[in-house]
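Here the complex is missing one protein chain, while the rest keep their positions.
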Amino acid sequence: MAEPAGAGERRRVARRRWLRLAPFASTLLAGCGGALAPTGREAGAAATIWWVMFAIAAVVFLAVVAILVVAVRSRRDERAGPRTEGSSRAEEPAGPVRGVGEVEAKGPRAAGVPMVLVGGVVLPSVVLAFLLGVTIWSGDDMRREGIDGALPIEVVGQQYWWDVRYPDHDVRTANEIHLPVGREVVLELRSDDVIHSIWIPELAGKLDLVPGTVNRMTLRADEVGTYRGRCAEFCGLQHARMRLDVVVHEPADFDAWAEEASAPRGTPTDEALFRGWETFMSSSCVYCHAIEGTPASSEFGPDLTNLADRARLAAGVVPNNRGHLAGWILDPQRIKPGNHMPATWMEPQRLNELLDYLETLGT
Amino acid sequence: MTTEAVETADLPPEDRHDPVERRAALHGWDPELTRVWSAPPGLVGWLSAVNHKDIGRRFIWTSLAFLFLGGLQALVIRTQLAVPENDLVSAELYNQLFTMHGTTMMFLFVVPCLEGLAMFFAPLMIGARDMPFPRLNAFGYWAFLAGGLFVYASFFTGEVPDGGWFAYVPLTDTEFSPGRNMDFWLLGVTLVEVAGIVGALEIVVLVLKHKVPGMALHRMPLFVWSVLVMAAMMLVAFPVLLTASLLLELQRKLNLPFYDPSAGGDPLLWQHLFWIFGHPEVYIQFIPAAGIVSTVIPAFARRPIVGYRLVVAALVATGVASFGLWVHHMFATGIPFLALTFFTAASLLIAIPSGIQVFAWLATLWQGVVRWSTALWFVIGFVIIFVLGGITGVMVAVVPFNWQVHDSFFVVAHFHYVLIGGVVFPIFAGLHYWMPKLNGHLLDERIGRTTFWLMFVGFNVGFFPQHVLGFEGMPRRVYTYTEGDGWDLWNMVSSVGAFVLGLGFALFLVNVWVSRRRGELAGDDPWDAPTLEWSTTSPPAPYNFRVQPQVRDVSPRWHPADPEEDPELAAVLEELAEPYEGRRETVGTTTLDGQPNEVVLIATSSIWPFVVAIALVVALAAALYDLVVLGLVGLAVIVVGVVAWLWPGPARTEVP
Partner (left out) sequence: MSVWPEELGRSAPSHLRGARSGGLYGMAIALGVASVIGGTLLYAHVHLAVNAQEWPPQELEGPATSTVAFAALVAALAAAATMAAYRFVHADERDRAHVFASLLAAALLGAIALGLLVVSMAPLRGEADQHAYAASMVVLGGFVALLLALGVMGALVVAAWVVVGHEGSPPSDSSRNLRALQTYTAVATLALLAVTAFGGGS
């Protein structure tokens, strides 16, 4: 049957407009990274599950809205609004008037309850059973307590930093995790104070660090790159600034990093650097910080052995450069008010020497 | 039902200056019944009032005041988050703000508002004259008010709770929360919990005993069913939090190490106990809201609800099942996989009774004739927003997905969709629908529609982008974020939306003010609605019904009972229209069938509930400041007050 030219033309234009919106919509959702740009095993599985659920959800939501629109448009009572004393409706004749009191059901009366049962019980049951199946099936692909040959990494959560150790490589570092690409890793999570949660959305879902318990999850990063992690359980004043950097290397690069990070730092021979070393060892720094190969060995605070190699300071908060490091040493409370590092005043000369020394702690 | 409204000038001379006579004349109420059922005059009288409508109104308006306080906190939060590295508020203040926002909304607005609506309308809908224990009811209000003020008093001492509304240990233990902040929270919330529990107790006994003759359980309005389920849930869920808070307070004050892993305790115990309360809590909020929707839709679709029995079954099933889901708030704590699967299954299953209700509502609209009003607009908005929120809820129940979005802004978006869409929108539908009974005036329809659109658009613009922020890795409860995070755009959009939503709420207040100023009274039944509250004046007389009605149908005003079918019963009900020796009486019936079997005596006004509530606050303040003597004094006054309250008097005997 031939359609009027106008209607067909309008339909085609409308369709084109909707199609143009589609990539925009998916970009919106993909965002700038995060859980929908996965590069890890677990995150990949979660993202797939998300898209499946999203498709089902879109259908369900649109169906409900469509039913709603049809339901409220199909027959309307012209007498909208309330009756008040003195309004003209009070003067309407008594007796059966359409719209007064209960009305006759429109459409087949039998459509009522079956609609409720189909829409409310049958269809949801199917969808929900499917989702339950997805959950159980994906369990295999998800984190486990341990896998043979997985690289162990111990993470201890603190207010407001991450204490990271590699027992197999004799490395202790802070606020950063380095991973070899494509290899299973098992994170052993503990906390010394309150509950924290480690979340690196591109790689995997989160797991809590609970005092008194050890939680383990396996993790596998499938693409080289740097990612940002964060604490995801409210842990106090500076919860917002408890981040960490995750660097995924090629296996050879990872081994090189591990070796460098565990190498002891000797006493500097250069005079100026030695003065900086001396400043560190004679200040309050040594109460909390350790540097491998020096007398400083306190494990109370972050390990500084490879400080200079870190991208960011103060648990992933500010870029690691001379200016920020100086500011952090002099007054940590300005950058992260409420964190547990006290301010340390020192004269500019000594500060510069200290900074020079600290800049040697790395490759 | 009512006598003729009469001008004061037409009253006999001796009655013209009597305030009770004048009030009765103004509204067309029976003067003698009005006198028996009114509170005494003056301030003492106002403090002694126990009538369910007075108490219900107080609950509603006080809870709305808390809504606005919580809303202001939300606007500050959204302003702080609108741009990265904002310094509008410090980290400390921000943590206090989001804690108080959650605490205010969850404990001081939603549940008290719904309880207030239940207290006001459930007795009316079942034809009763009051709640079974009105003094306990009054105590509940004073305890709620005192608890709310107790928590807010912390603003004046500078020790505002800052551990989050679910107060996880060890963060909220004394080592990491020194100072009284969390003690304000624990003790204040305890008081509010007590208020909730006593209100719930009353609602259950009300529904069991006070329905009018002929109102069997299967003829009870769905709103009454929903508040019955809500009340039963509260009686099980609230004492759990009461106990858990008590244990935490004992840990803080006396070092009893229930949650301390270094001394045999377990931090996860707190999470279990909290969520055993916390998950049912959100259904305690949703179920009565669903009851409001089941009230508004029949009125504006001009026909009874489709699938009444299915909806009742759905309400009960949701109530019961909601106690089996709590671990889904703990999926990321390291629970074994088998437990995870069980709780996923349970969390998915509960979507089914909700789906039944949604489709019952859709079917009713489909089969009815739609008459538009602001209340119906809010219901439409509710369906759209709540279904979306329910869908994201189902998603969040799937464990691997949960591990990504838990504690992120995705879940913040989810629960605001189900709470604002699923609970606040129905509350506003109910307020617009029932305002004639609350204060005698209709709300303006045009302002009402504008309110709706501001709230609907503002809400979606405010909260939809937060789903995206969750995917982009923004955790919740963060006082700021950096430019490099890439969260700028959606945070700004969300903040703009929040302000539009706030404007909508403000416009509602304007509407209330405008309609009161206009002064025009609404009339008994402006909507031509099916349930019994519309058989009273607007507002209802203190005694509700001069002659309590009989009921033969679930829509008693559309299918009224013929009183002459049982002349003996009709005679007794007529007799109850004459107060005997100043007693407050209502007819009592059996639970299942609504067969009359008793004349229930209702307690009269008393100052003692107020006194006991004050003494309780004093005792808790003493606990807060470690003042043992003051605490003992408070306890002593409580004991004396309770005895005085219960003491049999001439106008009532032994009724608590």
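Going by the order they are written in, the chains are A and B; count residues from 1 in each one.
Quick note on the criterion: a contact is a pair of C-beta atoms (placed from the backbone, for glycine too) under 8 Å apart; a residue touches a chain by one contact, two chains touch by 3 or more.
Keep in mind the model is a prediction, meaning the values are calculated, not measured.
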Study note, to complete from the structure: Within the entire complex, the undisplayed chain is in contact with B
Point to revise | Absent-chain contact - pick from B:588, B:609 or B:634 | key: B:588
Check your understanding: Which of B:489, B:506, B:630 or B:646 touches the chain that is not shown?
Key -> B:646
**Study point:** Absent-chain contact - pick from B:189, B:215 or B:247
**Key:** B:247
Point to revise | Hidden-chain contact residue, picked from the options B:72, B:547 or B:600 | key: B:600
Point to revise | Interface with the unshown chain - residue positions in chain B | key: 132-133, 197, 201, 204-205, 208-209, 235-236, 239-240, 242-244, 247, 250, 254-258, 260, 263-266, 269, 272-273, 568-569, 572, 575, 580, 588, 590, 595-601, 639, 643, 646-648, 653-656
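Simple rule for what comes next: only the chains that are shown with their structure count from here on.
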Practice item. List the centre-to-centre spacing of chain A and chain B in whole Å, with centres computed as mean CA coordinates. Key: 34
Exercise for review: Flag every residue of chain A that touches chain B in the complex, lowest number first.
Suggested key: 28-29, 31-36, 42-43, 45-46, 49-50, 53, 57, 60-61, 64-65, 67-68, 70-72, 74-77, 79-86, 90, 98-103, 105-107, 109, 111-113, 115-121, 123-125, 128, 131-132, 134-136, 138-139, 142, 159, 193-195, 197, 199, 201, 204-208, 210-213, 215, 228, 230-240, 317, 337-338
**Study point:** For the chain B and chain A complex, residues of the former touching the latter
**Key:** 90-92, 95, 163-164, 168, 170-171, 175-176, 261-262, 266-268, 302-304, 306-307, 310, 314, 332-334, 337, 341, 344-345, 348-349, 351-353, 355-360, 362-373, 380, 383-384, 387-388, 391-392, 394-395, 397-408, 442, 445, 468, 470-473, 475-482, 485-486, 520-523, 525-528, 530, 555, 557-559
